[in-house]
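In what follows, a structure is listed as C-alpha cells, so that the remarks can point back to it.
For this view, one protein chain was removed and the others were kept in their places.
Every chain is named by a letter (A, B and C) in the order it is written, and numbering of its residues begins at 1.
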Amino acid sequence: MFEVIVWGASGMAGGELLRILSGHDGMTVVAAVSRRSPGKTVWHDHPHLRGCYPDVVYSSPEEALKLKSDLVFLALPHGGAWRIAVDYRERGIPVVDLSGDFRLKDPADYSRWYGLEHGAPEYLQEAVYGLPELHREDLVGASLTSGVGCNASCAILGLAPLASTGLVESVRMEMRVGSSEAGASPSKGSHHPYRTRTMRVFEPFRHRHLAEVIQEIGLPEEKLSMTMTAVEMVRGVQMLAQVFLTEPIKEAVLWKAYRKAIEGHPFWSLCPARPSHLRLPDPRFVLGSNSASVGFVLHEDGKRLLIVSALDNLMKGASGTAVQAANLMLGLDETTGLLTSPLYPA
Amino acid sequence: MFEVIVWGASGMAGGELLRILSGHDGMTVVAAVSRRSPGKTVWHDHPHLRGCYPDVVYSSPEEALKLKSDLVFLALPHGGAWRIAVDYRERGIPVVDLSGDFRLKDPADYSRWYGLEHGAPEYLQEAVYGLPELHREDLVGASLTSGVGCNASCAILGLAPLASTGLVESVRMEMRVGSSEAGASPSKGSHHPYRTRTMRVFEPFRHRHLAEVIQEIGLPEEKLSMTMTAVEMVRGVQMLAQVFLTEPIKEAVLWKAYRKAIEGHPFWSLCPARPSHLRLPDPRFVLGSNSASVGFVLHEDGKRLLIVSALDNLMKGASGTAVQAANLMLGLDETTGLLTSPLYPA
Amino acid sequence: MFEVIVWGASGMAGGELLRILSGHDGMTVVAAVSRRSPGKTVWHDHPHLRGCYPDVVYSSPEEALKLKSDLVFLALPHGGAWRIAVDYRERGIPVVDLSGDFRLKDPADYSRWYGLEHGAPEYLQEAVYGLPELHREDLVGASLTSGVGCNASCAILGLAPLASTGLVESVRMEMRVGSSEAGASPSKGSHHPYRTRTMRVFEPFRHRHLAEVIQEIGLPEEKLSMTMTAVEMVRGVQMLAQVFLTEPIKEAVLWKAYRKAIEGHPFWSLCPARPSHLRLPDPRFVLGSNSASVGFVLHEDGKRLLIVSALDNLMKGASGTAVQAANLMLGLDETTGLLTSPLYPA
Partner (left out) sequence: MFEVIVWGASGMAGGELLRILSGHDGMTVVAAVSRRSPGKTVWHDHPHLRGCYPDVVYSSPEEALKLKSDLVFLALPHGGAWRIAVDYRERGIPVVDLSGDFRLKDPADYSRWYGLEHGAPEYLQEAVYGLPELHREDLVGASLTSGVGCNASCAILGLAPLASTGLVESVRMEMRVGSSEAGASPSKGSHHPYRTRTMRVFEPFRHRHLAEVIQEIGLPEEKLSMTMTAVEMVRGVQMLAQVFLTEPIKEAVLWKAYRKAIEGHPFWSLCPARPSHLRLPDPRFVLGSNSASVGFVLHEDGKRLLIVSALDNLMKGASGTAVQAANLMLGLDETTGLLTSPLYPA
C-alpha cells in the first residue's frame, strides 16, 4: 500500500479524495491536512465518512510536512498550492496538485487568467496536465501532476475528438454547473434561498477554465467561448456546445473520430445514437462515478453540430481524475478505487 | 364585468387562467369546462384555488356551449381546439385559443410543424398572434386570437429588438424549461425520480415553437436553431441565445434598439448593465408575474453576442399573455388582473 | 394613503414587506431603511422588485428618523428592535415590530427564551401580539404591535381550536421549515450543497417559538414540545402535531371547534374531509398567499389525533400578518393588499 497525504482535507475536493481513498486497494491515507482545524475529527466536516474514518483527525501542515509519504494530493486554493507542491517535488515526493497552479504551460497565461504572477514558473513545463485520456503516457512515473478544472475536463473530453477533425469554425460552450463547484465556503450566491433552482448566467464568454481548453484541444481562443450557468444540482457539470463547422461533414466521419478517441479509455464513453432520449448525456447518469460521457447530434445541413458532455465535477472533474492520475504515477492499474457505478436515480 | 368561459379548466394553463381571473376586476368566470370531470369541484385539481372557488364545479362542454358569454378562453390541446374556436367565432363570441392551432399564418407551416392538416385554414390569416408587445393594435377588438407558445414568446421577446438591427448572422437558442411546460398529465419523463434535477437535452435544433419565432421576428430558419433542455424548475423558461452578427456592432446601438422596442410595454423589461450579476435574467426573478425580462452582453469583438430572456411559462408564456390579449380585445386596460409582482425567493 | 417606513428593508422579511406594499391600496412606502447600504438601490437585493421600485434607494436610519410617517414596520433582529420601537411609540407613531422583542408578555420569559434582559419591559403588556385571528379587537387602533414567529403562528393557528376543547394531554409539534426562515445571511448550514434536500432535525424539543405558543394557546409547557426539521423548501412552514387527548372525543366535536374558531377569518381556513388527499395541508397550496390552512385526522380510538397546519413563512408567518395587523391598526380593511391567491404549482 502506498501511503498518501491529502492537503485541504476539510474542503469539498479533499473530502471526495478521502471518500475515494477509503475504498482504494493501493493507497492509504496517512494524513488529512487542514490548516484551520488540526485535531478536529475529519467526519465533523464529512459526516458521510464517519464509518470509514471513525477516529482520524486533521493534521496540521507542520505535522504533515514531517511525515513520510509516497504521494501527496493538494486540494488547496490556487496561488498558494504551488509552494507546497514545489517543496514536495524537490524532496522527490510525487505530487498531484488539484489547484490551478500547474495547469497552464505558459506563465503569461497564468498571469492573464488568474491575475497573479506564478511563483515557480520553471516547473510549468515539467508539470503534466493530469487528464489521463490525453496524457496517459506522460503520467506514468510523473513527479508533478496538475489536477484538471472541472469545467475544462468536461469541455476537453467533449471536444477533443471534434478538434482532431480540423473542421471547427466556432464552438460556443454552455456549461451548466452544480453548487459544489464553488466549494465548501458559504457566500451570498450559494445561500440556499437564492441558489436553489436558479438559472444564473454568471459568465457570458470567458470562464477561467477556457484557458485549459484552448491549451489542450489546440483551438485558438477566437473560435471558442465558455458561458457559465449555475443550475439546481449539487454535483455535476454539463457542456452543451453549439458548433459551426467550416464545411459540411458526414455523420459517419464524426462517429469515427469520437470512437477512435474514446477507444481504450475506461472512463470516457460515447452515447449511442439510439434510443434518441439517451443520445445526449445527463449529468445524473454519471453521478458519483468517474465517467465522462459524450454525445452529439449533427444538423442535416452537416455544418451545425450540438455536442453535449457530462461528468461529476467532484469525481471525474476533480478528485476522481486526480486519483486516476496518481494510479498511473505510482504504477497501479489506472482504474483502482474508481470503478464505482453511478448512483441513479438519486 | 365581462363574463368569460374557460375551456380546459382542469389542465395547467386552465388552472392558471382561473387563478388570474379570480383577481380580475373586469372579467368573471361563468364556466370552467372539463370534458373528463363535469360536476367535479375545480379545487380538487387546483387545491390552491379552494379559497377563490369554493363551490365551482366543472361544466360539461355541452353545458358550456349553451351559456352566454363575452369571451372564451380555450386551454385545449392543438388539433381539436380549432373546432370549438370556429364555433364561437361564427357565433360572434371572441375567442383566445391557447393551443397551437392559430399561431401560424401558413397552413403549410401548420402541417409541417404539427404533422396535421388544419381543419379551418381560412381563419389563419384573420387570427391575431396574441402577443401584445408585437400586435397590440390588431388585438383591440379582435374576434379570434391565438395564444403564444411559452418558448416562442420567451424567444421572440428576447430577439425581436435584435432582429430589427438587420445584422443577424445566426442565433442558436438554448431554451431551459420547467416541468409545468408539459402540462398536467404524468409520463415517464415527468416522473419525479427521473425528472428532478435532470439536465435532459430533449431537442437538438428544432423545437416546434421555432416556427412561431421565424414568423414573428422575420428571420429565416437557416439562421436559427432552438435546443431544448428540461431543467429543475416547475415554472419558468429561459432563453440563452448565442448570436453571431454579420458585422461588429456598437453596444450603444444595441441598447438603443432594445430600449426602443421595450418602451411603453408594461410587461417587457430590459435588465440593467449594472450590477453585473443582474445583467442577465433568471426566471426566478419573474416567477408568478406576467413580466418578460431580457438582458444581453456583447463580446468585445462586437460580433458575438449573448442574449438571455426569461419568463414564467404559465403566466407570460401562456395564461397571463392570454388575459393580456383578452383585456385588449374587450377594451379593458391591458394590465387588468396582471399586476402581481414576482414571488421571490420562492 | 398612509405613509409607512420599512426598517430592515434589505432582509428577507423586509423585502416581502416591500413586495406586499407595492400592491397595497392604503399604504405607500416613504422610506426603506438599511443600516448597511444607504443609497443603494433596493432592487439590488430584491431583483424581483425592480419593476415596482425602479429608483428607490435605501435610507439611512438617521434619514428615516427625520421622516414623517403614519406607521413603521421594523424587520430587524431581536435585541435591538425594541429601542427603535419605543422611540417611535413615544412619538406617537404606530409600530409593528416583526422581531421577537414584543411577543412575550413576561420579561422573565424573554430572558429565558432569548437569553437577554429586555430593555423596555414596561411596554410588554401594552404591546399586542399581532395575530388578528386571536387579537383582532386589540389591534384596532393599537400603537405597538408585535409581529409573530413564523413557526409560532403556524402552530397557534393549528392548535388554538383544539386547546379550546380542554382535552389536551400532550402535543408534540413537528415543524418543517424552509430555508428562507433563516433570513438573508449565508452560513454553513444554508450553503446550498449542504442545505439542499436536507432533512436536518436541528432542535429536538424546544424551539424558541414554543414560548409564543404556550402564551397564546394557554397550554402548559410540559404538555408541549416543538421539534424542528429543515427541509427542501424556500418558503413554507408546516406543523405536524401528534396529539394525545385526555379522553376520547367525537370527530363532530372537533369539526365544530375548528369551524367555530375559523369562522369569519379571511386568512384562516380548514381543509375538507374529502377528498382524503387534500385533508391535510401542504405548504405548497398556500405559497405566496396570506392563508393559513389547517387539517386534522382523528384516530378511531378517539384519543390520538394528527393536526397539520401550513403557511408561507414570509407571508402569513411574518410580513403578511404584519400588514394585516397594520391594516387593523390604521382602520383599513383587514385584507387590503393581501388577497393574492397562492401560486401553484411553482
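Methods note: a residue touches a chain if its C-beta (ideal position, glycine included) is under 8 Å from a C-beta of that chain, and two chains touch if they have at least 3 such contacts.
It should be emphasised that the depicted structure is a prediction, and the values quoted were computed from it without experimental measurement.
Taking the complete complex into account, A:L287 is the one of A:V201, A:L287 or A:L311 that touches the chain left out. Interface note for the absent chain: among C:V168, C:V308 or C:L343, the touching residue is C:V308. The missing chain, though absent from the display, is touched by one residue of C:P132, C:G183 or C:P345; that residue is C:P345.
Contact with the chain that does not appear here is found for just one residue of B:V234, B:C271 or B:A292, B:V234. Considering the full assembly, C:P283 is the residue among C:P94, C:P283 or C:P342 that touches the omitted chain.
By the touch criterion stated above, the residues of chain C touching the omitted chain are 170, 172, 174, 176, 189, 193-194, 197-202, 204-205, 222, 225, 227, 229, 231-233, 236, 238, 240, 242, 244, 277, 280, 282-284, 297, 299, 301, 304, 306, 308, 310, 345. In the full complex, chain A touches the hidden chain at residues 12, 15, 19, 22-23, 43-44, 46-52, 180, 234-235, 269, 272, 275, 278, 282, 284-289, 291, 339-346. For chain B, the residues touching the absent chain in the complete assembly are 12, 178-180, 184-188, 190-193, 195-196, 232, 234.
FYI, only the chains that are shown with their structure count from here on.
Distance between chain centres (mean CA atoms), chain A to chain C: 45 Å.
Taking the mean of the C-alpha atoms as each chain's centre, chain A and chain B sit 40 Å apart. Among all residues of chain C, those that touch two or more other chains are 12, 180, 234.
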